[in-house]
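The other protein chains are all here in position, but one chain of the complex has been omitted.
Labels run A, B and C following the written order; every chain starts at residue 1.
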Amino acid sequence: MTRRIRLGMVGGGQGAFIGAVHRIAARLDDQYELVAGALSSDTARADASAAALHIEPGRRYAGFEEMAEREATRPDGIDVVAIVTPNHLHFAPAQTFLARGIHVICDKPVTHRLEDALTLASAVERSRLIFALTHNYTGYPLVRQARDMVASGALGTIRVVQVEYPQDWLTNRLEETGQKQAAWRTDPARSGDAGCIGDIGTHAFHLAEFVTGLRCESVAAELTRFVKGRALDDNAQMLLRFSSGARGMLWSSQVAPGNENALRLRVYGEKAGLDWSQEQPNALLFTPLGEPPQLIRRAGSGANAVAAHASRIPAGHPEGYLEAFAQIYRDVAEQIHARLETREPDPASLLVPGIADGVRGMHFIAAAVASSQANAAWTAIET
Amino acid sequence: MTRRIRLGMVGGGQGAFIGAVHRIAARLDDQYELVAGALSSDTARADASAAALHIEPGRRYAGFEEMAEREATRPDGIDVVAIVTPNHLHFAPAQTFLARGIHVICDKPVTHRLEDALTLASAVERSRLIFALTHNYTGYPLVRQARDMVASGALGTIRVVQVEYPQDWLTNRLEETGQKQAAWRTDPARSGDAGCIGDIGTHAFHLAEFVTGLRCESVAAELTRFVKGRALDDNAQMLLRFSSGARGMLWSSQVAPGNENALRLRVYGEKAGLDWSQEQPNALLFTPLGEPPQLIRRAGSGANAVAAHASRIPAGHPEGYLEAFAQIYRDVAEQIHARLETREPDPASLLVPGIADGVRGMHFIAAAVASSQANAAWTAIET
Amino acid sequence: MTRRIRLGMVGGGQGAFIGAVHRIAARLDDQYELVAGALSSDTARADASAAALHIEPGRRYAGFEEMAEREATRPDGIDVVAIVTPNHLHFAPAQTFLARGIHVICDKPVTHRLEDALTLASAVERSRLIFALTHNYTGYPLVRQARDMVASGALGTIRVVQVEYPQDWLTNRLEETGQKQAAWRTDPARSGDAGCIGDIGTHAFHLAEFVTGLRCESVAAELTRFVKGRALDDNAQMLLRFSSGARGMLWSSQVAPGNENALRLRVYGEKAGLDWSQEQPNALLFTPLGEPPQLIRRAGSGANAVAAHASRIPAGHPEGYLEAFAQIYRDVAEQIHARLETREPDPASLLVPGIADGVRGMHFIAAAVASSQANAAWTAIET
Partner (left out) sequence: MTRRIRLGMVGGGQGAFIGAVHRIAARLDDQYELVAGALSSDTARADASAAALHIEPGRRYAGFEEMAEREATRPDGIDVVAIVTPNHLHFAPAQTFLARGIHVICDKPVTHRLEDALTLASAVERSRLIFALTHNYTGYPLVRQARDMVASGALGTIRVVQVEYPQDWLTNRLEETGQKQAAWRTDPARSGDAGCIGDIGTHAFHLAEFVTGLRCESVAAELTRFVKGRALDDNAQMLLRFSSGARGMLWSSQVAPGNENALRLRVYGEKAGLDWSQEQPNALLFTPLGEPPQLIRRAGSGANAVAAHASRIPAGHPEGYLEAFAQIYRDVAEQIHARLETREPDPASLLVPGIADGVRGMHFIAAAVASSQANAAWTAIET
């Protein structure tokens, strides 16, 4: 049997949210073992966190540079590193591990500055290594099925794309209370020029392009800071023009009371529509023109092979966010195994977002910010 | 007991859709009797239609001018006329009946040209008569409650307004098949410069302002014609700026497969949100920040006096579109009765949209069309 | 053009609920005029109520006997009478009007004693008149479509029938507060042996048989009085055996907090299932085995001619309870017109429930009460 992939982690010490999610995701399908970590810039915390995760003492690192260096030279060194630090701390470790020949799984957005993302893209290309970006919503089975249905022509030529991602957790000035998640996300030094648009707007944008296969060529964006004293946008609304002629809208917000993670994508073509919501991810509404709407359910009737690839359990037993996140890890594992075994990976595993998606996301942020500064003038998204 | 209001109708002959709706609306609460009509420009059809509606022979008119003249001089002449012709045929009869001292209930949009709307507004003002515009969605009990909740401060200062009205009935080029509803709605000569944006975008816009009490000061709009050969927009997407600083989006579409009349309004304030959908009009989701969302149901717990004014039957027995439409008629009846009885009308009856809403809708259309022609540049809505 | 049907009403004076519903239902499609009434046993109230309804003085009757006698002899006498009194006051007027040759529309349950129902059945048969029972839920377009789909074999042989009708309005002892609706419904002298089971259980039972076309041959019933001091059941649960071999359950309750009028029917056959809820009456879920569930919408794709017969407005504009109720009246009007014109009625109009349904409902109540008294022993429903 194939061995487990050896995983290291940068960031994700005690108290962090997304690091724990990455670890569950890695564990879920039993294809990884977490063997090394530079989990915190606070040495004591890094050590305690690693111990709690059963990482052996010799592989509990104080910094990612040391970790990269040492792991690269061990015969049982890590195959891949997960980078789960705040946005502004993605770039340096990513470069470092790539330089050491270690694959990278990186949280999104890929960096907090566009130029870093471009630099990193070159590094990835030179390295020929795997660079996976956890646009985790693409791991949902029915998101992948939606993409497949669009690609297969089930909707006809796409005309309209409506995507939104409202939340409410920053309705008040939470960052002032010392809440860590809020603090770094609203701090330009750590999140770049984008608040809401970078944190969740990029998810919405990525999902829209992922499912439709279209390229959004320009945006007319209005970014707003509703909460007094906040430095970055907490609400973003924009018009989208796709190169195919399709038209769309994107709304992301962190100040919409009652919304938790209400990511929703609707796609309308000449022949049919699709409607998917992240909070009800086991259902996909398919609306062929002139027929009753159909409720496609994960692993149920109407679910196809693409969805089955990303499913674990039978229909009617809901899967959720962690399973979708785990799918990214499972697909990366397949890609790594394929390299270890010098074979082609399962093509279904290649849907994992990568550095190109990361760069694209940065271009999207840049365009949205620029458009907003130019009074919502149409602004091209560079490619 | 008060007598029934005497109602005349212009347009709405056999085969018309909205005329029949107006008649049901007038009948539902038993406060009107339809006694006169100029129901069609085709004399034979006008006569047959009137006969079928039990209008006595002497009051089956071939034209609205004759009807206005004769009814104005009868001692039992009509109190009010309902104008239910296609958009380009609202203006002339409205002016005529006002000139004869007869109240008017007019289908929306008020006219197909802005200048006509302005002319009509002057005429209404001079006449001191009642001019009601059937923005019928404002007749839904929970729409009125939503408005009341916003006004009472239950949401705090409003920040975000998301409104949409997608349909799918013009996904194909239905107007080529001879379907009458499609034909005039897609014909610039009869619908003015606006297709989708005039037909349903105005409803969405009106609903947003009606509920929030805010003024939208400018739009950045993208109107699109997706169906080849169509002369008017069949999809409209735009950003909204409100004078208060609130921000919004509006989407209306006639090419979104699976959508019937999916008008939906979401309003988010500093303290709470509201979510209402026309296809499930008996429920209003209220989302106070930091509390579980509450499902307010028509006539149920949480429904208030404003909603009760517009309800007929107990909770759990759904009311629908016709009841909401009837509310407009019921409130107009109250206004007319108050005048007949020289008393103040019930204040709750004064929510009926009027000529100012009609002019506002025309300004909105003009701004949206102009913005779209200017590459979605921000364009002020005149006031 | 055909004249309007002349309608009289017994009961339904000011303050009554169901009388007002009947009047709206009669008005909605403009095929009736209310011309006579014995609206209350209180003469002053009867008179005031009639005046408010524009009934002319000479036809405002103090009692139904006088009304029947006089109307039967007028050349313009009523064609049909609507009986909307409490349950125990249906029998006498029904007999009286039938004896005078006047058609009857009667609220349900048909009587409060089984023997009265049987007597009335004979009277109806002898009279050859129309006797319509307002099991109004059968007027919903998608209920009729559901029936048609079962009959056409779309579900295959039916196996399981689940029907329920929970409410919450009698969770507390409302009848003690003087609330009239609660008072008579919980009073054995006016409601017979059955509380909840008679008031709403009969609706559920009727709906199940109406849609499936099956005969329920026996019940094992548990009727419960949860509220202390109440004389009649406020919760009913039972197992159902159908003569075809199908099996079912029925639950009705007036003490289930959060439920308004949550009538719901689910039918499962060898090939497919159906699911319909009264509070969302514009949708019917159709679940063919091995295919995605389909959402059939009133007047939308998938709605058939049977549903269209009972619809008024296009898809996406919700119809509700009043429209369904009106359908009973519309179908009765068609039946009366057919007799007046000596022609066959539209077959679609013949779905209106009649005296047989009324007798059946009384047998159902009797069986349920007897079963419950016999410790839920299986008890046959007589036929």
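The definition used in the following text is that contacts are C-beta pairs under 8 Å (C-beta built on N, C-alpha and C of every residue); 3 or more make two chains touch, one makes a residue touch a chain.
Quick caveat, the model's predicted, so the values are computed rather than measured.
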Residue among B:Arg6, B:Arg297, B:His337 or B:His363 that touches the chain left out of view: B:Arg297
Residue in contact with the excluded chain [from C:Asp47, C:Asp168, C:Glu319 or C:Glu334]: C:Asp168
Sole contact to the chain not displayed, among C:Ser49, C:Gln145, C:Asn235 or C:Ser311: C:Asn235
Absent chain, residues of chain A that touch it: 1, 3-4, 17, 20-21, 23-24, 27-30, 51-54, 167, 259-262, 278-282, 297, 300, 312-323
Missing-partner contacts on chain C, residue numbers: 159-160, 162, 164, 168, 171-172, 220, 222, 224, 226, 235, 237-239, 241, 247-249, 251, 253, 255-259, 266, 268-273, 275, 285, 287-289, 293, 375-378
Sites on chain B contacted by the missing partner chain, in the whole complex: 286, 290-297, 300-302
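Keep in mind that, in the parts below, only the chains that are shown with their structure count from here on.
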Chain whose Cα centroid lies at the greatest distance from that of chain B: A
Between chain A and chain B, centroid-to-centroid distance (C-alpha), Å: 44
Rounded Å distance between chain B and chain C, as computed from the means of their C-alpha atoms: 34
Interchain centroid distance [CA atoms averaged], chain A/chain C, Å: 55
Residues within chain A bordering two or more other chains: 293
